[in-house]
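A protein chain is absent from this complex, but the other protein chains hold their places.
Take a look at subunit A:
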Amino acid sequence: MAKAYRIEVMACTGTGCVSNGAFEVIEAIREELKKKNLHSEVDIIATGCNGICALGPIMVVKPDNIFYKEITKKDVPYLVEEHFLKGRPVKKFMYTPPEEKEPIPLLNEINFFTKQVLVALRNRGLVDPEVIEDYIARDGYAAFAKAITEMTPEKVIQEITASGLRGRGGAGFPTGLKWQAVRRATSEEKFIICNGDEGDPGAFMDRSIVESDPHSVIEGLLIGAYATGASKAFVYIRNEYPLAVKRIEIAIEQARDRGLIGEKIFGLDFNFDIKIVRGAGAFVCGEETALIASVEGRLGEPRPRPPYPAEKGLWGRPTCINNVETWATVPVIISRGAKWFSSMGTATSKGTKVFSLVGKVNNTGLIEVPMGITLKEIIYDIGGGITDGKKFKAVQTGGPSGGCITAALLDLPIDYESLTAAGSMMGSGGMVVMDEETCMVDIARYFLSFTAYESCGKCTPCREGTAEMLKILERICNGNGQPSDLETLGTLSHAIKEGSLCGLGKTAPNPVLSTMKYFKEEYESHIYKKKCPAKTCRKLNEYVIDEKRCLSVGHGCDICKKECAYDAIIGQTKEAHRIIQEKCVKCGSCYDVCKFNAININ
């Protein structure tokens, strides 16, 4: 029997916390516990991502559920002494919401967590991703056991269809329908694929799920294989996610040792195998036909559909392809039922959705919320509002395929249809919050630089059109925009949308169209006044030192001069500094490093 501990410390080891030193902190706690002879009473468990990455390294102390943030190695002796030995939770490591004085001790009372409903992320912070027993203890693999022993494949598909689950990768195709098509296709061999080629900049839910709860994906695949009649799965993971690759490899080995992968699973006539395929860095491979091509070892270029992969996929065989979040959601629907899942959400979009809430918002991280929640609830209640008390300007959803949603639509209930109607899209769930200091022309330029870079080059309108649009947007950002540019951008946008084969090209102009629609005055200011209202486009800025403030507040600290690589700043320490405009290349470094707000942008 497992040993019972007085206290269990659940320490997050998602990529975010690890980069802030989580493993060193865990090691230090282990040593300290031994030193104080507490190691038989207190256990520390390395869990997956908790979602609130900005506060890492974080830990949750059970059974009380006390939430600690930003724990460093040197805090460890005090924490162990006070809390684990003397039983006094330490206030200074607790979370205090911005604009409040008293910390909130308990995880379940922190706004970031209270509004969330965890389905795909159900085991968040509760399991060690490298220990299969942890997953099983949380009813893991029970849904698969239920499916294979109590349900026919048709019944499984019926349940998924009735739940209203739609693909979480972006397009929102009904999952049950896709499975049905693969089930109906006649072929001696069928495949399933887990699309973990999460490429949208600003979205990281798939990385987090694979890193934190890899068994939930494997269980989803098992159920999908049983339902569709496939016997082999491919898990495609981006090369940029080394920890995710490692964790799913471990999970697959453990599942194999337990007889969950292999031949005659549960003694039944069901064989199943999983192979990991590492991506090689191509955004377009997130598109299903391109992904399939690259699994086959070919160039990752999309091909026309139909035929859809459900009819002719991998090596021409029927193939069921869903993304990581979709697969991780499947087991819960089977165990708790379609009715429960479809009771959440809106008329057309059921259940919950994971979003990565990032950008200029206080609580950046990963959240899971019921469909139909408003942007306001996400940004202000869960996200804790805009950083530094600045003004909200827009939120970008759907990555390079999406668009911007403005303050006027903050009360919009979010689902697939409402976001599309607003000129954006769900995408994989990236939500980048922008404040008054974000320039919308620059954002459009940024996304076009991404799509132009990632266009595979197969379709001329996408390859040449995005490059041409980027050229125009760069010109506008650098102050050389021409009055005809807006019209040209519009014409090019429509040509690219019409003339491209896959989703990349069809949606590439969206960020430009949506910013031109909602923020036309910003474009006009760049073109006619040669001014960037958000002061982001550096070539349009003039950096000037407030000499009075530099001397009185900063005491001529000299940091800006040291930072300037172009010798454009003069002045001695303890004297006011000045920028020589003729030498200034407008890199903006001095502005970033000045701690005293003594540098202004004109």
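In this section, contacts are C-beta pairs under 8 Å (C-beta built on N, C-alpha and C of every residue); 3 or more make two chains touch, one makes a residue touch a chain; residues count from 1.
Basically, contacts and distances are computed from a predicted model.
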item: Name per UniProt, for the chain absent here [options: "ABC-type quaternary amine transporter", "Lrp/AsnC family transcriptional regulator", "Ring-1,2-phenylacetyl-CoA epoxidase subunit PaaA" or "Hydrogenase"]; value: "Hydrogenase"
item: Residue of A:Phe67, A:Phe113, A:Tyr226 or A:Phe283 touching the missing chain in the full complex; value: A:Phe283
item: Options A:Gly48, A:Pro89 or A:Gly202, residue touching the unrepresented chain; value: A:Gly202
item: Selected from A:Pro89, A:Gly430, A:Gly505 or A:Pro533 as touching the chain missing from the view; value: A:Gly430
item: Touch with the omitted chain, as defined above, among A:Glu154, A:Glu240, A:Glu263 or A:Glu498; value: A:Glu240
item: Absent chain, residues of subunit A that touch it; value: 15-16, 18-20, 52-54, 56, 198-204, 207-208, 239-242, 277-283, 294-300, 356, 358-360, 364-366, 396, 399, 430, 432, 434, 438, 443, 446-447, 450, 453-454, 456, 563, 565, 587-589, 592-593
